[in-house]
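The structure that follows is given in the form of structure tokens.
The complex appears here without one of its protein chains, the remainder shown in place.
Take a look at subunit A:
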Amino acid sequence: MSGFDNFNTDFYQSSYSVDDQGQPAGYGHSNTEDPYKQGQYDYSQPMGYSAPGMMQPQQPYTGQIYQPTPAFTPSPTQSMYGSSFDDEPPLLEELGINFDHIWQKTLTVLHPMKAADGNIMNETDLAGPMVFCLAFGATLLLTGKIQFGYVYGISVIGCLGMYCLLNLMSMTGVSFGCVASVLGYCLLPMILLASFGIIFSLQGMFGIIIAATIIGWCSFSASKIFISALAMDGQQLLVAYPCALLYGVFALISVF
């Protein structure tokens, strides 16, 4: 079903173009998105957005990136990275970890009142969320709760639920990686809650107020990013509510 393909490709390939909304600093890769029209997969994208910066000095390998090559070629007809060691991209770039972007996204989460830019979720980056999940589990460990299993299970179920809901509610679809990425980034204030839990017990009235504030902060940021990236109007509270339920369960783990 061709319609279902939309659900797998990242949303920025749809007809709605967020590129026209001005050029934010550090995200000037809108002009590189044209070559990405035919079914690419996430593997080539992280290299794509850092390619403009590398365009001039390293001609041989950047030219290869814009070719829509399939996942596994039966024979390595040409090497992707040139034939010599010098032409190889740096390791972080090859892995798709771009610290600048991670920092930008973290700042977006930490300033819930500032309007979000739709472009920032164009590359699904799971490195940041991984770090945040592990940090959350580690802070819980410091309070004496060894609950990595619950954190993992709830995040998987929550991501699945949000993925289904957002695909049904929005005009353009989302990919699962994008949902996981956004939800993982917005877990950052939860780490703050868990670290409060190290210092004093959260089970009093004060703890409940702090937990409620942080749940609101997390879900507000997540819904803000989702609706700016998916162009859903008048639905922010509707997206924020399931996010609040998900983060509420995380807060329950932290508090009790």
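In this section, a residue touches a chain if its C-beta (ideal position, glycine included) is under 8 Å from a C-beta of that chain, and two chains touch if they have at least 3 such contacts; residues count from 1.
Just so it is clear, contacts and distances are computed from a predicted model.
Colleague: Would you kindly match the missing chain to its UniProt protein name, picking from "VPS33B late endosome and lysosome associated", "Gamma-secretase subunit APH1-like", "SNX4 protein" or "Protein YIF1"?
Modeller: Options "VPS33B late endosome and lysosome associated", "Gamma-secretase subunit APH1-like", "SNX4 protein" or "Protein YIF1" considered; the missing chain's recorded name is "Protein YIF1".
Colleague: Kindly state which of the options A:110, A:126 or A:169 is in contact with the chain not pictured.
Modeller: The one listed residue touching the chain not shown is A:169.
Colleague: Which residue among A:112, A:128, A:184 or A:242 touches the omitted chain?
Modeller: Reading the full complex, the residue touching the unseen chain is A:242.
Colleague: So which bits of subunit A touch the chain we can't see?
Modeller: The list for subunit A reads 1, 3-4, 70-77, 79-81, 83-85, 88, 161, 165, 168-169, 233-238, 241-242, 245, 248-249, 256.
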